[in-house]
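Excluded from the complex is one protein chain; the other protein chains are retained at their positions.
Letters A, B and C mark the chains in the order given here, with residues in each chain numbered from 1 onward.
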Amino acid sequence: MTMIFIFLGLSLLLSYVLSRKQPTLGAYFTIIASLAGLISVYLLRNSVGVTESFYYLNFQITTIGWYFAMILLTVYFTSAFFNPFWMDELIYPAAYNSLYLLSLVGTIGLFFAQDLMTLFICWETAVWSSMLIVQQGKSRQAAWVYFVISAIGSMSTLFAVLLTMYLSGTSEITGALTYFTTAPVAGALVFGAFILAGLTKIGIFPFHVWLPLAHGSAPHTFSPVLSGGLVKMGAYIAYLSVAVFPAYQVFGDSLKIQGVPLPIYGLMILGAASIVYGTLRAIQQEDAKRLLAYSSVANGGYILIGILMMDQMAFAGGLMHLLNHAVASAAAFLAIAAVAKRTGTTKMSELGGIIHRMPITYTVYLIAIISMAGIPPMGGFVSKWLIFQGLSEKGLILLATAAAFGSIGSYMYVFRPLSAVFLGQLAPKYEHIKEANPVMVTAMLILTAMSLLLGVLPNLVLKTIAKIQIELGINPIIVNGTATLTENGSVDMLQVFTVFGFGFLLILILFMVLPKSRRVGLMDTYTSAEFIHTPELLHYGHSFYAPFERLYEKWPSVLPLYKRMSMKLSELGEWAESFFFHPDPNRAVLWIVVVAIVVIIGGAQ
Amino acid sequence: MIQFAGIALILIGIYGLMTTKHMIKLIIALNVLELGANIFIISVGFVKNGLAPILTADVPSDLLNFVDPLPQAMVLTAIVIGFGATALGLAVARKVYGKYQTYDLSVIGGEE
Amino acid sequence: MWSPVWLIVLPLLMAFISVVIKKQQYLLLNLSILLNLAVLYLAPQGMVIIGGFRPPFGISLNFDRYAFISLLLIQVLMLFATFIAGPLAKKYGTVLLVLLAGINGMLLTNDLFNLFVMIEVVSIASFIISTSNGKFTHTFHYLILASVGGVFFLLGAVMVYAYTGTLVVQGLFATLGQLPNAISLIPMMLIILGLAVELKLMPVGSWAKNIYGNSNVLTGPIFAAVLAPAFGFVFGRMMGEVVVLNPITGYTLLFMAIATFVLGELAAYRQKDLLKTLAFSSIAQSGLAIILFTLNLPFAAILLLINNALAKSILFWVATGVSTAYETSSMKGLRGVFYNHRILGITFSIASLSLVGIPLFLGFYAKVTAVMAIFTTGLIWIPVVILATAIIEGAYMMKWLLQLWSPAKEGHLASTEEVPEKREALNMTQIVAVCLVALILFVFGLVPQRVGRVLSVASQAEISQVETVAEGGGQ
Partner (left out) sequence: MKKFISFLLILVLAFFLMTSLNSSLDFFNPPNSLDETRMSNAFIHKNASGGSDPVEFGKSTGLEDGSANIVTSVVVDYRSFDTLGEITVLFISALGVGLLLGAGTGAKQRSGFILKTAAKLISPLMMVTGIFIFTHGHLTPGGGFPGGSMMATAFLLNYFGSGSISTDLKSLKWMESLAGVFYIVIGLIGLFVAGSFLQNYLPTGTVGHLFSAGIIPIIYVLVGLKVGSEVSGIIADFSKSEVTS
C-alpha cells in the first residue's frame, strides 16, 4: 500500500515535469496514474487488516476504506479522461495535473488512515490541493468559500482529533474513538466537533453554500471529482463518527426518538433539510452545473441519513447510494462538461437541442439522471429504496417524508437540463458542433455502464457492504442471488430490469414504426415578416420553471447569512483597529495607564 | 519623601503623554517621565543620613553610612539612554516638521 | 577564547570601525554575522562572567540551549535579511550591526538591568531602521511608546532590586516568589507592560500597525522576523526566570494576549493591503506566542516563534519586493502578480501555508504541539479560541494566495491578458536567498520531530512531557 502512495507521489512529480514540457502529455499521464492506482487498490481487496507505516503516517486496509477508495479512484480515473482537453483553458496546467494527483493521494490516504493524525493530514492535503484546483476555474470567491467552509470543518476536526488523542492517550482511530464509551460527556463534545467536518464536506444544510459555488465554477473537468468524489470524504467522516465512534452508546442516556438518540436524530433532520432544500434550490437553477451541485446537496442528505441510521437496510442503502451518486453525478457532470466543451457555456437557456449533435452524451446524461432521481432500473433506485425501507421500518415518518419529497422533486430538476440542454430545437449557432471526442465518450460510457450494472446487479456491491456491516456488528443486508431481501419483501433488480427493458424495447419499436415528426428549426417561425433578434428567448429552455422561480423568489438564502457573518467579523476587526491601533501615541499611553490601573486595583483585592 | 517627587513627576509625565499632541511637548513629557523615574531610582538606594559613596580621607572606616551606589550607577546609564532617545526623537520631529511644517500631530493626522 | 561574549562584542567592534570606513559597512556586517555563527558553533555552553566578578556582583551571560537556539535563529535570519535587503542594508550597515549586538546581548544577558540597556540599544536601533520607511510620524509614535515601555521596564527592574537586592535573572522567580503578592505585583506589572510594548500586545502595541504596514524590503523582515522572535524569546526567558504571576497579572496578561491574537487576526482579515495584512498577522501571532509563554509552555512557543520567524521573513521579502516593484500593495493592484514571479509565488505559498498551519509544514506541527500542550493545563477553551481564530487566519491568507496567483476577473477564467506587466521584484541572487529560507522551512516541516527533539532540550521543560507532545504531533 505504501508503494501506491510512493507511486502516486512520484507520478505527480512526473506529471508536473511532463506538463511543463507539454500540458496535454501530463494530462494523459494523469489517466494512466489514476488507472494504475485503481488497479492496485483493487488488488488490495483481499488484504484487509494489513497495516503499514510510511514515515510517520500509518495506514491500514479496511473493507470500508477499500470501498470508499474504489469509488474515489473510479471517479478520478474517468474524470481524468477529460483533463487533456482543458489544458489550454487553464493558466497553470502543470499545477492542475499535479494537484489533481495530489488530491487523489490525499483522499485515498484518508480512507486508509490508521491513526487520527494521518487522517487529518490526508484530509487537509485533499482540501487545499482541491481548493487550488478550483481557483483555476471561473471564480476565486468560490474557491475561497470552499476553503473557509472546509476550514471550519477541518479546525473542528483538529480539535476533536487532538482532544481525543490527549484524553485517550492513543492516536489509533478505533482505539482512540472507542475510549469515549467510558467518557460520554467529552464524547459528546468530540462527536460534535468531529462530525462537523463531515457535514461541511458533504454539504449538509447549512454548510452547503460552497457546493454550488465551487462545483459551479470549478474547471469543468474537476466538478465531477468534487461532486462525485471529494464530497464522499465527508461521508467517510460521518461513517467514522457514528460507526467507529460509539455514538449510540455515548448518547445512550439521551432522549430517544423512535429509538434514535436526539443528537443523532437532529443530524438526520439536518440531512432531511438538505434533501428538501437542495431539491427546491436545484429546481430553480439556471446553470446546469449549479443545478447538479444542488442535487449533490440533496443526495448528500440521503447518504448522511443512511449512514447515521446504523441499521440493516438504511445503512446499506446509504453506503450504496455513495457509489450510485458518485457514478451518476460524475457522469452527469462529465456530460455537461462535454457539452460545455463544444458550446462554451453551461447556461441552460443558451443551449437546446444538443441531442441532434451529441446523441451519445445525451444518452449518458439520461441514464445518469435516471439513477440520480432513483428511478428503476438504475442503481439509484436500489439505494434510495433501501434507505426508505430503513426509515419506514423504524417509523421515522418525518425523515421518510423528506426522502420521498426529494425523490419526487428530483424528477423536476433532472428533467430541466434534459429538456433545456438536450431536447427542443437546436440553436443556429450550434448547428456545426460535433459529438464529444472519443476519449471523453469512453469515460462517459464507462460510468454509464457502471450505472446500469449497479441497477441490474446491486448485489455485487451489497455483498461488500454486508461484509462491512458484519465487521461493525450490525445485521448485514441479506442478498440471495440477484434478489435483495428485506423484512418488507424482496426486490430482484434483474427482474425489474427485464420488465423495464421490455417496455423500453416496446417504445423503441413504436418509435421506429410510427411516422417521424418533422424537425423545425429554431428560426423557422410563423411570423414570416419579422426578424428574430433573440432566438434563445424562443427556446422553451428559457425561463423553464418561471412559475417556481416566482414562487420562491423571496425565500431566504443561506449565503447572505454567511456574508453578513463575514461582514460582522470585518467590522469587529475594524473596530479593533480603530480602537487599539489608533495612530495617536496619546491613545496608546492612555491604554498603558488603563492596564496599569486594572492590574493594581485587581491586585489590591 | 523624595519618592513622592519621583512618582509625582512620573505621573505628570504620563499625563503629558496622554494629552498633548505637540511633538516637542511629547518629548518634554517623556523627559519629565524619565526624570521622575531617575529620581525614583535614586531614592531606592537612600539611607538615612547617608553619604555619597566616595571614599575620601574623612569618611568613617565602617562605611555603613554610604547610600547604595548601584542605583546611582543605574541612573547614570538611564540618563544617557534617555538622552539618546531624546536626541533621536528631536531629530525625527524635525524631519516631520520639514515635511509638514508643523509639530502638531493632530494637524498632520494619520500618515498613510 | 571562544566565549559567547564575542557575539555581542564582535558586531559592536565592527560597528565602531564601520563609522570611519563607511564603504565597507556591508562587508563588516556580513562578516560579523558569519563569524558569530562560527562563535555559536565553537563556544562552549554555560555561564560566562564579564568583568571578573561572579554574579550577582558582576554581569554574566547565560549561554544555554535556549539562548543557543534563539541566537542561531536570529543570526541566520539576520544574514538573509541583510543579504536580501542589499543597498538598504548598506546604508544602515552600522545600525544593523548595533542591532545585532543588542539582540545578542538581550538574549544572552543574565542581569535584569543589563537587559534593560540591551533592550534600549535594540529599540533605538530599530527606531532608526524604521525611519527608512520614510514615515516619520510612525517612527515618532513608536519612539514615544517604546521609550515609555523602556522606562516602565527600568522601574520594574529597579523595584525588583529594591525588594530582593539582586538583579540576576537566573532563578530570580524563587526570590520574588517568597515576597507577598501585594509587593511583587507592581514590579511584575511594570516589567510585563514594558515588554508588552515591544511584543505588540493589544492595547499598547499600536505602533506595529504602521511600522509593519509601510515596511520596505529591509524593515519588514527585520521587524517581523528578527525583532519579533527576539523579543518573544526574551519574554520567554522572563516568564521562565523572573516573572511571578499572581492570578490578576496572569489573567490580565492572558486576556491581553488572547485579545491580541483574536482581534489582530480579525483586523488582518479585513485588510485590502498586503503589507497591512501581514502587519496584523504578525501582531496576532505574537499574541499566540505570548499565550503559550504565559501558560508556561515554552516548547510550543519556541516552535511557533521559529515557524513564524521563517515564514514571516519570506512573506515580507516577497510582499515588499513585489509591492515596491509594482508600486502598490493593494489587492487589486497585485492581482495575478505571481504569474510573473513563479518562484517567489511558490515560496510565498509555502510560507503562508506554514503560517496557517497546513499539514506537512512546520506550522502544523507547531499548532498541534501548542494545542496539545494547552490541553495539559486544563484550559480547554483556549484551544477552541485558537482553532476558531485559525479559520480566520486561513481565510485571509488563502484570499491573498488566490488573488496573487490568479490573473483574472471574478467570474471569468484566468487569462494572460490580465497579468500585470512584468517588472523585476527581486534579483536572481535575492530570489535564491529567499528560496533557501523557504527550503529550510520546508525541510523543517518534513522532519518536525527531529526539530522538536532539538528544541525540547532548549525549552527546559520536563523531558517526559515534551516527548509525548512531540510524538503526538507526528504520528
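In the analysis below, a contact is a pair of C-beta atoms (placed from the backbone, for glycine too) under 8 Å apart; a residue touches a chain by one contact, two chains touch by 3 or more.
Since the model is a prediction, treat every value here as computed from it, not as a measurement.
S.K.: Would you list the chains present here that the left-out chain is in contact with?
M.R.: Every shown chain touched by the left-out chain: A, B, C.
S.K.: Tell me where the left-out chain touches chain C, residue by residue.
M.R.: 1, 3, 5, 9, 12-13, 15-17, 19-20, 48-54, 56-59, 91-92, 94-95, 98, 101-102, 105, 111, 113-114, 117-118, 120-121, 124-125, 127-128, 131, 161-167, 180, 182-183, 185-186
S.K.: Even though one chain is hidden, which residues of chain B still touch it in the full complex?
M.R.: On the side of chain B, residues 1, 3-4, 7, 11, 14-15, 18-19, 43, 45-49, 52-57, 59, 61-70, 72-74, 76-77, 79-81, 83-85, 87-88, 90-92, 94-95, 97-98, 101 touch the unshown chain.
S.K.: Would you write out the residues of chain A that touch the absent chain, in ascending order?
M.R.: On the side of chain A, residues 586, 590, 593-594, 596-597, 600-601, 603-604 touch the unshown chain.
Here is the rule we go by: only the chains that are shown with their structure count from here on.
S.K.: Please tell me whether A-B or B-C has the greater number of C-beta pairs in contact.
M.R.: Looking at A-B and B-C side by side, B-C shows more C-beta contacts.
S.K.: Take the average of all CA coordinates in chain A, do the same for chain B, and state the distance between these two points in whole angstrom.
M.R.: 68
S.K.: Quick check: how many Å separate the C-alpha centres of chain B and chain C?
M.R.: Whole-Å distance between the two chain centres: 29.
S.K.: Please output the residue numbers of chain C that touch at least 2 other chains, ranges allowed.
M.R.: Chain C, residues with two or more chain partners: 137-138, 140, 144, 148, 210.
S.K.: Quick check: what residues of chain A touch more than one other chain, meaning two or more?
M.R.: 583-585, 589, 592
S.K.: So in the complex, the part of chain C that touches chain B is made up of which residues?
M.R.: Contact set of chain C toward chain B: 113, 117, 120, 124, 127-128, 131, 135-140, 143-144, 147-148, 150-151, 154-155, 158-159, 161-162, 210.
S.K.: Using the touch rule from the top, collect the residues of chain A that touch chain B in their complex.
M.R.: Spelled out, the residues of chain A in touch with chain B are 583-586, 589-590, 592-593.
S.K.: Per the contact definition, I'd like the list of chain C residues that touch chain A in the complex.
M.R.: 137-138, 140-141, 144-145, 148-149, 152, 181-182, 185-186, 189, 193, 196-197, 202-210, 246, 248-249, 252, 256, 263-264, 266-270, 280, 339, 353, 358-360, 364, 367-368, 371-372, 375-376, 380, 383-384, 387-388, 390-392, 394-395, 398-399, 402-403, 405-408, 410-416, 449, 472-475
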